[in-house]
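Part of the complex only, each chain left as placed.
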Amino acid sequence: MLTLHESHRWIDTAMPEETKSRATQAPIDYADASPEVRAVYDDIMTYRKTDWVNNYWKVLAHHPPTLRRMWANFKEVMGPGTLDPLTKELIYMAVSVTNGCRYCIASHGAAARKKGITPAQHAELVAIIGLANETNRHAVALDLEVDEQFK
Amino acid sequence: MLTLHESHRWIDTAMPEETKSRATQAPIDYADASPEVRAVYDDIMTYRKTDWVNNYWKVLAHHPPTLRRMWANFKEVMGPGTLDPLTKELIYMAVSVTNGCRYCIASHGAAARKKGITPAQHAELVAIIGLANETNRHAVALDLEVDEQFK
Amino acid sequence: MLTLHESHRWIDTAMPEETKSRATQAPIDYADASPEVRAVYDDIMTYRKTDWVNNYWKVLAHHPPTLRRMWANFKEVMGPGTLDPLTKELIYMAVSVTNGCRYCIASHGAAARKKGITPAQHAELVAIIGLANETNRHAVALDLEVDEQFK
């Protein structure tokens, strides 16, 4: 195994081109993808019944093991289970809003709309997220002890 | 403009007893509560069909306007709407776990159990919260652009 | 009550137009607002002695109960009390910066300027926010025990 120590220098020497670029962050289109990456893209499109793949996967594609691993996780966690698909998206949204992840709010907001969220449901979701963030801070500020009845 | 600096003392002078104590953080029991606080406690117990009030409200009770205000918010946001009661608790949990609020996880976990969450549903909730926190960071680390299709 | 389950489908079917749009996020101008929304806008402008309303309220306006509720909360929490108006804005800024909320930093930064914050005070605010975030992490990393004297 090549160690960290061996792979870099403290002094600034000339860097090979590939380490200078930010190429790892450009989405890889289907046309430019390796067979291994295309296989995941194909599975994503089949699973979702769509003809395109969003940037999350197209940027992860720079590291195929991560692409494969995350897609497998995604299918297992977000696939059919005991919570219905829209509820799963609402939970995802609650986390993404609390973390302030703009991309995630856009992508899972779109997914929620695709699964039929109504404007009233969206408004309730936003209200609950806000209230929970408020009361979370109250609980912490006041150093509340967990009630016996909750244990 | 008169500055803030002029309005205080840097040196430590004797403080009135009530500002020294941490009394604001001790829960106020029904027996010790003012009529105004009891009125809110009564409404909480009636609304929830229970005979007790949890620490969140009993500590907020040190500032009756906040107690009243938060209970009114709570009823409006968490009351009947277009999302069902258990879904509302799951959203609350997703926020509370992401914020690391131990009290809130305990109290809303209890509420979710009361509303019938099954162990399998709880396991799925935890898995989704974890996955969303993971992919949120991927999206941020890779500075993903929002896809046109999501706009 | 219409439940979540009844309002959506797992399979992708045609969606009614209103659920496809992101219309809930477009600000609603006074001219286009319902009487109920206008009443809140009027109160905001009177209270603030201004002739315009900012986007926060104009987007919340898609769900009038939330608009009304949040404005009532805002007036109660940020209105006259024992902390002066500028101090209240500084606390709001400290939270907004820690959460990384760009909109909130802009809006409450403007409010702080309107209430007379000086550049030196702003620089001190930013320095304290930074230092507190630093020492917060030290305390957590080192798993510090709360001193008896602080209890």
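The letters A, B and C name the chains in turn, as written, and every chain counts its residues from 1.
Assume a contact is a pair of C-beta atoms (placed from the backbone, for glycine too) under 8 Å apart; a residue touches a chain by one contact, two chains touch by 3 or more.
A quick note: this is a predicted structure, and the numbers were derived from the prediction, not measured.
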{"item": "Homomeric complex, total chain copies (3 given)", "value": "6"}
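In this section, only the chains that are shown with their structure count from here on.
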{"item": "Of all other chains, the one whose Cα centre sits farthest from chain B", "value": "A"}
{"item": "Turn needed to bring chain A onto chain B - CA fit, degrees, nearest 5", "value": "180"}
{"item": "Chain A and chain B: spacing of chain centres that average the CA atoms, whole Å", "value": "26"}
{"item": "Separation of chain B from chain C, taking each centre as the mean of its C-alpha atoms, in whole Å", "value": "17"}
{"item": "Per-residue overlap in chain B, given as positions that touch at least 2 other chains", "value": "73, 77, 81-83, 87, 151"}
{"item": "Residues of chain B touching chain C in the complex", "value": "1, 4, 22, 65, 69, 73, 76-77, 80-84, 87, 151"}
{"item": "Residues of chain C defined as touching chain A within the complex", "value": "4-5, 7-10, 12, 15, 18-20, 22-24, 62-63, 66, 99-101"}
{"item": "Chain B contact footprint on chain A (complex, rising order)", "value": "24-25, 27, 52, 54-56, 59-60, 70, 73-74, 77-78, 81-83, 87-88, 90-92, 94-96, 98-99, 101-104, 106-110, 118, 120-121, 124-125, 127-129, 131-133, 135-136, 138-140, 142-147, 149-151"}
